[in-house]
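On to subunit A.
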Amino acid sequence: MTLWFIRGLRRGVVTTRYPARPDASAASLPTPPTFRLQALTSQTADRLAETCPSGALRRDGSVLVYDVGRCTACGRCAAAAPHAVIRSGEFELATTDRSTLIKEIPVRGEGR
Partner candidate 1 sequence: MTPLDFLYAAAACWLAAAATGVLTARTAAGLRACCALSGAGGVAAAAGGGWALFYGNTTVTSAGGATVIGATLQLQATSLAGVFTALLGIVAVAIALYAPRYHSPSGGTALYLAAYNLALLGCLGVLAAGGMVTFLIAWETMSLACYLLILRHPREVRAARGAFWFLALSEAGFLLVVAAFVILSSKTGFTTLTGIAAHASSVAGGWRAAAYLLALVGFGFKAGLVPLHVWLPEAHPVAPADGSAFLSGVVVKLGVYGIALFAFRLAPPTGTWPGLVTMFGGAVTAAIGILYAMAERDIKRFLAYSTIENAGIIVTAFGAAMIFHASGQQALWSFLLIAGMYHVANHGCYKTLLFLEAGVTEHATGTRDMDRLGGLVHRLPRSAVIAFVGTLGIAALPPLNGFVSEWLIFQGLFQGFRTGSHLTGILIVLAAGTLGLTGGLAIYAFVRGFGIPYLGMPRTRPAAEASERGQPVLGPALLALVCVALAVGAPVVLYALDKMARAVTGVTLGPLLLPGNLTVIPAHADFSAFSPTYLAVFLVCALAVPVLIYLAGRPRAGSVRAPVWDGGIVAFRPRMQYSAMTFSAPTRVTFDALYRPSVSVTRPSDDDPAGRSGPVHYEAQVTPVFERYLYRPLVRCLEWLADLVRPIQSGDVNLYLLYVFAVILLAYLLGAV
Partner candidate 2 sequence: MTEDELRETIARQFGRSLHIRTLDTGSCAVCEQEIRLLAAPHYDLNRLGFFFTPAPRHADLLLVTGPMIRAFAVAARKTYDAMPGPKIVVAVGACALGGVYPDDPFTHGAVDAVLPVDVWIPGCPPSPLALLHGLGVAVGRLAEKVRDVPFTEEPYPERTRGDS
């Protein structure tokens, strides 16, 4: 056991300072997509909604209803429409109100 103790001392502290300070490892985490409004045409929106395997994207008239809660950050939307979808980098998504996870993204060329 002494050996383990010495090993532990030599190993030092690895614990993150999060949430007091940001953690660098968050940069490589998969995160939900962010949409480029300029590129989000109705065709693109429909393709995205069809691509999404978790039903997080749904076209509802002039808006693309985006349920962040359902999103698995799988990246298929970004692969399907790289021009319209980019990485958001947001991982602190917890909420006490489910409805705040549902975003309505306006679709270009609709509702005019």
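The criterion applied here is as follows: contacts are C-beta pairs under 8 Å (C-beta built on N, C-alpha and C of every residue); 3 or more make two chains touch, one makes a residue touch a chain; residues count from 1.
In picking the candidates, the idea was that all candidates are chains of the complex that A comes from, given by their letters.
These numbers were taken from a predicted model, which means no experiment stands behind them.
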Requested in this report: Spot the contact partner of subunit A in this complex among 1 or 2.
Outcome: 2
**Report entry** Contact footprint of candidate 2 on subunit A as seen in their complex
**Finding:** 14-16, 18-19, 23, 25-26, 29-30, 32-38, 54-56, 61-63, 66-74, 86, 88, 90-98, 100-101, 103, 105-106, 111-112
